[in-house]
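Missing here is one protein chain; the remaining ones are kept as they sit in the complex.
Let's turn to chain A:
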Amino acid sequence: MAARMTSTSTAGIYSPATALVLLLPLIALFCGAFLYPVGRLLAMAVFDPDFTVRHLAKAVESPLYVNVFLRTARIAAAVTLAAFALGYPVALLMSRLSGRAALFVTACVLVPLWTSVLVRSYAWIVLLQTNGLVNGLLRWLGLTEGPLKLLYTEATVLVAMTHVLLPYMILPIYGALRAIPADYERAARNLGAGAVTSFITVTLPLSLPGIFAGCLIVFILSLGFYITPALVGGPETLMAATLISQQATELLDWPFASALSLLLLAGTLVVVVVFRRFLSLSKGL
């Protein structure tokens, strides 16, 4: 009886067979267009044509490639931190506003998200290039003699990536903050906590799930980020995704590109697992 009830409540109005038929196109697309090619690509890393760890060994033994991975992790961590530091106050503001002001701030967060990453990255080039707006302004103000090298530095990659990924940090935190009933903070204030104390002891801990979700999304997206670092970064700021694309499209070394992909994927999965542990811990709080 209980089993029947749960099965009807989860299966809803469709029988399992109908549900399968309805899902078939999606499953086919997923297998044909995602699992199969990704599987083929990853297999290439270890079968050439027989099983080998040659390509993997090349990736982890050469300091050149290890450095790229370390840099990728470092930039991803820095972007996550920066996005959190900039995003949390915005999310907090969004959750407190109402009416027209809330609409305006939400639009400021969402409109960039709907704009192509390519456009946003080119915007940074327009701003930062040798004869760009920033250099022009600096010279006009007399602050610098010649143009500064602003593009193709790690700092620029960091700033541009933070900008591009910021909405992915703001939205989950905003969601978590909105889900906290106003009565919790009122109760804290009523019980003698000032605005700051009540934020630290009540609002912040209750928004942890949103913080973890936002950090996870931004960190993982940064690990595999391609367009922005490729456009505003240079050879000294080479990141994993750009390296993989170089190996595949310029050097045509597909087995090595797939070995690098495998390592990136493995690293990402480890991060996901670790974050999920944090997430479940924070839920149990």
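Throughout what follows, a residue touches a chain if its C-beta (ideal position, glycine included) is under 8 Å from a C-beta of that chain, and two chains touch if they have at least 3 such contacts; residues count from 1.
Here is the rule we use: contacts and distances are computed from a predicted model.
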* When you check the chain that is not on display against UniProt, which of "Sarcosine oxidase subunit alpha", "Spermidine/putrescine import ATP-binding protein PotA", "Succinate dehydrogenase cytochrome b556 subunit" or "ATP-dependent DNA helicase RecQ" does it turn out to be? -> "Spermidine/putrescine import ATP-binding protein PotA"
* From A:A193, A:A230, A:A248 or A:L265, residue that would touch the chain that is not displayed -> A:A193
* To do: Return the single residue from A:G32, A:P89 or A:P205 that touches the missing chain.
  => A:P205
* Structure fact -> The missing chain sits against chain A at residues 181, 183-184, 186-194, 197-198, 201-202, 205-206, 285
